[in-house]
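Working notes, structure below.
Apart from one protein chain that is not included, each protein chain of the complex appears where it belongs.
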Amino acid sequence: MSPLQLCLAFSSLLFAVGLTGALARSNSILVLLGLELMLTAGSVNFIAFWRFGPPASPATGVVFAIFAIAVAAAETAVGLALVIAVYRHQRNIRLPEANRLKG
Amino acid sequence: MPPSLETLWLVPALPLLAASLGALTPRGGRRFSAGVAIAAMAGALLLSCLALRAALLDPSAHLVHNFRWFDLGNGAVELGWLLDPLSALMCVMVSLVGLLIFIFSLGYMCEDENFTRFFCFMSLFAAAMLGVVIANSLLLLFISWELVGLASYLLIGFWFHKPAAAAAAKKAFITTRIGDLGLLLGLVWLYDSTGSLLLYDGGNGVLEAGVLGNLGTMALAGGLAVPTAISLLIFCGAAGKSGQFPLHVWLPDAMEGPTPVSALIHAATMVAAGVFLIARVFPLISYDQALAADPLHALTVVAAIGAVTALLGAAIATAQSDLKRVLAFSTISQLGYMMLALGVGSWVAAIFHLLTHAFFKALLFLAAGSVIHAAHHEQDIRRLGGLGRTMRTTYATFAVGMMALSGVPFLFSGFWSKEAVLHAASEWAVSQLPLYAGLVGVVLTAFYMTRLLCEVFWGPARSPEAAHARENTGVITVPLVILAIGSVGLGFLGTPAWPWLESALTGRPVAPRSLLEGGGLMALSIVLVAAGLGAGWALYGRKVRVSADAKDPFSAAAPRLFGFLGARMRLDELYAATLGRLNTLGAALADFMDRWVWGGAVGFLALLGEFTGSVNSEVDESGLNAGFNSASERIRGAGRAYSGAQSGDAQGYLRTVAVAFVVLALLVLLGGGR
Amino acid sequence: MNTVLVILALATLGTAAVAMSLRNLLHSVLLLTATWAGVAAFYLWAGAEFVAFAQLLVYVGAISMAVLFAVLLTRHSRDDVAAPPAARSRGVYAAAAGAAVAGVLLAAVSLAPLATAPARAPAVSVRQLGGELMGAHAASLLAVAVLLTVALVGAVVLAAGGPPEKPGDTP
Partner (left out) sequence: MRLLATTDSSLLERAPVLLRDALSGLLPPPARWTANALIEIVAILAVFGTLFAFLTLAERKILGRVQNRPGPNRTGWFGLLQPFADGIKMLTKEDIVPHAADPVLHYLAPVALIAFSLLTFSVIPYGRDLLAVRMDASVLFFFAAGSATELSVFMAGWSSHNKYSLFAAMRALAQLISYELPLLLSVVPVVLAAGTISTAGVVAAQSGWKWGLVPHWHVFTPWGAAGFAIFMVSALAESNRSPFDLPEAESELIAGHLTEYSGFKYALFFMAEYFGMCALSGMAVTLFLGGWQAPLPALEFVPSYAWFALKLLALIAGFMWVRATLPRLRIDQLTRLAWKFLVPLALINLGTAAFWSLTYPWGGSLQLLRWAVALALVMGPFLLLGRRLSAGLGARTYRYA
């Protein structure tokens, strides 16, 4: 297997692990962390293609990875704030119970 | 790059710094915030004087410093600043007048609890205005332009607890936005057709011959040449900012703000920004006159609007009874003069009048502010009076400003600048109407200024506030004196005998003209000024109003006309009646449609259904019911099934997404990846 | 060099999987920190020094801190960090979905015609990186800056939970 394929396999497995966690656990912090893992897998892909693929410009992949990290940070901040807001309303952070808007 | 060009960006940066420091200052730090603001303005004044000196070394050159803000795709967004006599003169004017008004505000706002906020906003405004002045990129100019609008909004609504002030701020903001939309469209169009927003860029700027040439060769847009269309759009913004005829309604209401604000923003600088903008892009806006294929020149529109505004403002001002509103309408009419001068093609005269007007109108407003401050915020001229005896300095300076504004010959700056405007108008080839409008305006101006002077300063004090008024402290009167000196002396920069200003602005040596050529016109206007003064004296000065509720002589003479003018020609009502009414009409129409047309149709269908129902009920009863019931049951069941999917369980949704992704990916893969 | 990559990947995936299945919330967070460190190591292996350190700084330094803080803020007692493991049905669904996604992705990776690896990493200095950020990607940089600001403000507002209602506060 070529290194690029290895990297991509790595990132896709990471993504799958994150997805599984986000689906399986009921604690919303863990769900958030699963989403974080999925985002990380995305930036792993950026770096992999920057390293092995033909790069558009010498820094493109790195730049996008940096943007991805910044966006992930913002996402975590807002997500944790939401978790705390949920905790204030229902005295726990179990996601399946946060379904007031169901039809 | 000469040092004063390098440091030019500091001219707006210093007030901006002062504004940010003021924003950090707690309420207690009154002295600190005021000190910082005044120091920053002084620094800006110093720098702009240096810049003026550097600019006058070679008046014909446009020293620019452009830099790239950022790349957008394969295009670049460029900003820059520009140093030429026009921008340098404007810088000096703005920072000097601003400095004096800041000092004045020390006294005027002293008992306001939001002192620090006031100085923060004022500094922000000054920074934005200076940014407009030095901008070399129309984008930068637009940014600062909007900041100016914002600052004016904040300052008009400074006493936002007064509903009138809040409403006035909103009105000003929205009305100017209408114009700015046009300006923005014009800029977008210009960028689209030239690919640059820099004014001067070593041959690639939008004001330079090459680009203009390409612009001229473009196809007509809706019967207009592209330069004409763009210029008209840009003029929309200018008209909105400097209160030209259709969009002038916000300016009188803006007088709800504190008086220094009215002096700085709505007399001296911001309303002049529109005139400055047109003067700045004059090469573009006057370019279409070279195009023969063009049915209408942009400048013609400018001249027409200017003439109308000059006349209308002066006429309305004759019948206002609020001290500051009279001055506001006179500002509108003077701005009309400037636009008129631009329209007839003499932007030098326009700038000359702008400079002199900035001084004497700021002087008038500050004097009015001094009166208002002394008379405990009494602004109604019918309830003032007799202040000439108690407030001598204010009286004298106000008289100077009044004579300058009404154009008393030879000594006062207003006379010379107005003469320049009228002279330019008389030389306009297209039509003489603007000249006549201007001449009538001269009479009216002299008339209402005389009225104002007599009502406020002569005769007995007609209210306890006026009776108790005393002269203010030096921090208020000293700026008045300085401005008075300015509004006398500034006139000699542009006399026909010594046209220093014109040669400085255009960079061409201009041969001095003797006063005799065009002397006929001068004599005529002198006569008209005398007539105006005389009429004013005859109506108001000869026998002065004795009590607050005595009838106004003018209204006694022509009550209908006076009422009409007093109600500002009912223009606000007109707008309410047309634009506002249009809304109501539309709503009413929709309502009618709903109620009768669609409703009727539905009702008819309903009746039909009932009829058929009653016909078919027999059949239903007999056989079909069971079938229908079961069918509806099924439908309801399906509904329940679907609503089950809307479970509110976020992970359930995520799961669905995952499954959908898998399915799609499988489709792509099995489809061979394409 | 592939062996290094494989070891890194296995370690990272292992920590991630264990973290996702642990009972103790704090243990999972700390293990996830290890995962992120592993990803940073991968970046280093790929030659993207700057990104690796940024990853360490942001994830290990900041995000894990914030998450730990959130964990400690949203619990009643000390033993409350023991999050119940997945209910069986959820677990099964989740495992199925994850496995399906992984399968599809792996299939795509193995099928896709991918470019062969160049000999060495494209050398990019930090100066070059800054140049690109400020030049070609400046607009997106501005956008990200705005996004971060808005996210910060929004997070503060959400977590602070609105101002205390005062009577007569309404105009």
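Which chain is which? They are A, B and C, in the order written, and residues in each are numbered from 1.
Throughout what follows, contacts are C-beta pairs under 8 Å (C-beta built on N, C-alpha and C of every residue); 3 or more make two chains touch, one makes a residue touch a chain.
Just so it is clear, the structure is predicted and the values come from calculations on it, not from any experiment.
Just so you know, the chain we are not showing touches B, C across the whole complex. Within the full complex, the residue among C:Leu30, C:Leu106 or C:Leu148 touching the omitted chain is C:Leu30. Touching the missing chain, out of C:Met65, C:Val92, C:Leu111 or C:Ala160, is residue C:Met65. On the side of chain B, touch with the chain left out of the figure occurs at residues 3, 6-7, 10, 14, 17, 21, 24-26, 29, 32, 36. Interface residues of chain C facing the missing partner chain: 26, 30, 33, 49-50, 53-54, 56-57, 60-62, 64-66, 68-69, 72, 78, 125-127.
What we mean here is this: only the chains that are shown with their structure count from here on.
Across the two candidate interfaces, B-C and A-C, the one carrying more C-beta contacts is A-C. Averaging Cα coordinates per chain places chain B and chain C 51 Å apart. Inter-chain centre distance (chain A to chain C, centres taken as mean C-alpha positions): 5 Å. Looking at chain A, residues 19, 23 sit in touch with two or more other chains. Within chain B, residues 651, 655, 658 each touch two or more of the remaining chains. By the touch rule above, chain C contacts chain B in their complex via residues 90, 93-94, 97-98, 100-101, 104-105, 107-108, 111-112, 134-136, 138-139, 142. By the touch criterion stated above, chain B contacts chain C in their complex at residues 69-72, 651, 655, 658-659, 661-662, 665-666, 669, 673.
Of all residues in chain A, only 19, 22-23, 31, 95-96, 98-103 touch chain B in the complex they form.
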